[in-house]
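Only a single protein chain was left out; the remaining protein chains are all shown in position.
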Amino acid sequence: MSDLAKKSIKEKGLPLIEEPKTKLPLYISLRELSLRYHFGTAKIQTFFEGLKEGKVYMTRCRKCDEKFFPPQADCPKCLESDMEWIPLSGEGELLTCTMITVKPSTFAHYDNYIVGIAQMKEGVRVLAWLQIDDPRKIKPKMKVRLTTVRREPEHFITYEFAPM
Amino acid sequence: MSDLAKKSIKEKGLPLIEEPKTKLPLYISLRELSLRYHFGTAKIQTFFEGLKEGKVYMTRCRKCDEKFFPPQADCPKCLESDMEWIPLSGEGELLTCTMITVKPSTFAHYDNYIVGIAQMKEGVRVLAWLQIDDPRKIKPKMKVRLTTVRREPEHFITYEFAPM
Amino acid sequence: MRDVAIVGVGHSRFGNRYDVRIDELAWEAVREALKDAELSAKDMEFLVVGCTGGWSAESLPAVICSEYCGTLPKGSMRVEAACATGSAAVAVAYNLVASGYVDLVLVLGVEKMYESPGPVQIELIGRAGNYFWEFENFGMTFPAYYALHATGYMWKHGLKEEDLAQIAVKNHFYASMNPKAQFKKKIVVDTVMGSRYIAWPLKLFDCCPLTDGSAALILASESVARKITDTPVWISAIGASTGTGNLSKRDMFLNLEYSGLESAVEAARQAYKRAGIDYNNAAKHFDVACVHDCFTIAELMAYEDLGFCKRGEGLKLIREKQTYNGGLIPVNIDGGLKAKGHPIGATGCSMMYSLVKQLRQEYRELAGREAQATIRKGRALAHNIGGTGHYAYVTILSLEKPHK
Partner (left out) sequence: MRDVAIVGVGHSRFGNRYDVRIDELAWEAVREALKDAELSAKDMEFLVVGCTGGWSAESLPAVICSEYCGTLPKGSMRVEAACATGSAAVAVAYNLVASGYVDLVLVLGVEKMYESPGPVQIELIGRAGNYFWEFENFGMTFPAYYALHATGYMWKHGLKEEDLAQIAVKNHFYASMNPKAQFKKKIVVDTVMGSRYIAWPLKLFDCCPLTDGSAALILASESVARKITDTPVWISAIGASTGTGNLSKRDMFLNLEYSGLESAVEAARQAYKRAGIDYNNAAKHFDVACVHDCFTIAELMAYEDLGFCKRGEGLKLIREKQTYNGGLIPVNIDGGLKAKGHPIGATGCSMMYSLVKQLRQEYRELAGREAQATIRKGRALAHNIGGTGHYAYVTILSLEKPHK
């Protein structure tokens, strides 16, 4: 129960506060719901095994040659599910980017971050953070390298771009 | 970040756990989202003022006589919004009930509770908890009284049925 | 109004599907439907996705599934009508074709509930009534809403908990034959009676499980359907109705000698009227029905709401086993929500999948001879309820073209 609601119950018997700007009455729910999702990764487990070995995998349909990043296990084009797992070389060319300064609450603890999309040598494109010391150095079509990294402070493995 | 995810990152670099039953890999999101809603009560503020005075209000459309519980400020029947606020006498007759033993997580801290719907003397029906020492005493159409109460442990004001 | 036929159907395995994400799960049903109709994803002109969500992370499931299933750049949308979501999606697709707007529509019902822990799923379903007046202070749950109906029925018609158990026994019996079902074990009355209370008088085995699953249908206009299949299954009529958010406002349920869902009665009457069926003798018109048995009491109410019997006589149908295959009308002989599973947004489409297979007499290949209804009238019914009668959709399928 939020402190505001608690205080209001103590004073008035109800979790009813005055909305600060409009002074209108607001009933604060006592039922806080926490959502934390989990995802089955069985069909693309190779991708995560790859991360641990420093590799970022794409998939390629053995039947119709369609390429997928993010990697997927099924091919809607030919209805087959026979995929080749191919590690990306990491060589890419930056197509666009942004720097996020107003962050989602679950990302508030990170510094402002730059997200870019790059064209990879293998024909797929990847969206990821771009690590660069000075954003003014970002240039259209600049060469970037995709590598696995540890994201701090959580210390989990993910992938990121850096200038070549 | 859940302890499970934390432990898994420490061991394997990723918030990937083995689902206990199926042993399948599950990626645990690090982005927990908390939802706590608040509601504008301006149009039915009389209801909440009433609770503080021990009254449970319904509304009645002054133009077309339609009665509303829960109370509402607008009448869809005649398109007007001219309501009379009427306190319920509290006399009712139990129409149905249930005892909830598997509770939502935000209600887990309460004892098992009985919810009933009663027909009120004024022509409206109300859904609320029914306080009764022994559930075997519940009888079809039994007389119940609706009163305001404090819900513990939060100590907020709400309304409840009790046998007459 | 153009006639609309179902020309392809697909269905995933139902259950705890920790092995797949939502798009991979969707693909299982879509792939099967495309193969069934011998079409490719690119042939689809629109994708209507039934998905309720909240428990799963992807907040634009229609987009994520469009992309994975290869229907891009065709138009799409998501439709929600609580547990009747799948049928509402079918209603949208039906009208997209019936109007002449497009000729081929893919309908996908999909729900990935196990992306959240069980208690969160239970809480989210409980919030799907009138949040402010039923949940916030009174902590209603989905079983509790139906328990209010069960108590009402008991008080009026002498219903016993053992009667409800019989419904569970039947539906588990048929689920045991259905390879797509969540539960594979037959049960007996004592299994139900010995299970713990969830919301008195409903016990664990009165309740459907939490389920991941998907089902897909391909709808086509008459001219296109004729090219695709020799056994089009026509959508003969759809009825739809809405009930109050507040259960306390349900006049018929609470005032009269009556325990049904007013919206279900209204939806059935609409559909029967469109299809020229007499409400008071409805069971005779159908070879098989799927009804919304999220709880055992719900199936009992459905018998009466659909006019399969008179008010208060649903009990008799159960006691006489008239809703087993071979009885007056076989009901939920695919296992129902109760035992096949209830992936909220997929359930309506799953019902249509079973009924199409039944009408085509292909259900025997899937589940065995004992679960194949005898097809004489060439008509089947799906009764799909959202919430506790908050939504009601009744869909009639037929081997006979609706408009001559």
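Read from first to last, the chains carry the letters A, B and C; within each, the first residue is number 1.
Convention: a residue touches a chain if its C-beta (ideal position, glycine included) is under 8 Å from a C-beta of that chain, and two chains touch if they have at least 3 such contacts.
Every value quoted in this text rests on a predicted model; they were computed, and no experiment measured them.
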(request) Can you work out which residue in C:Ile64, C:Ala302 or C:Leu317 touches the chain that's missing from view? (result) C:Ile64
(message) One chain is left out of this view; which of B:Lys43, B:Arg62 or B:Arg145 touches it in the full complex?
(response) B:Lys43
(message) So one chain is hidden, and I want to know which residue out of B:Lys7, B:Lys77 or B:Lys143 touches that hidden chain in the complete assembly.
(response) B:Lys77
(request) Specify the residue from the set C:Gly152, C:Gly314, C:Gly335 or C:Gly387 that touches the hidden chain. (result) C:Gly387
(message) Even though one chain is hidden, which residues of chain B still touch it in the full complex?
(response) 29-31, 33-43, 72-74, 76-77, 79
(message) For chain A, which positions touch the chain that isn't shown here?
(response) 19, 21-22, 24, 26, 29, 37, 39, 69-70, 95-107, 110, 113, 115, 117, 119, 124-129, 135, 140, 151, 158
(message) By the contact criterion defined above, which parts of chain C meet the unshown chain? Give residue numbers in ascending order.
(response) 1-2, 21, 46-47, 54, 57-60, 62-64, 66-67, 71-82, 88, 91-92, 94-96, 98-101, 124, 127-132, 136, 238-246, 249, 262-263, 266-267, 270, 386-387, 390-391, 393
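We adopt the following convention: only the chains that are shown with their structure count from here on.
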(message) So with touch defined the way it is at the top, what topology do the chains form here? Options are line, ring, star, complete, other.
(response) complete
(request) Using mean C-alpha positions as chain centres, tell me how far chain B is from chain C in Å, no decimals. (result) 28
(message) Could you work out how far the Cα centre of chain A sits from that of chain C, in whole Å?
(response) 36
(message) Please output the residue numbers of chain A that touch at least 2 other chains, ranges allowed.
(response) 29-31, 33-42
(request) Identify all positions of chain C at which a residue touches two or more other chains, and write them in rising order. (result) 18-19, 57, 120, 123, 127, 135
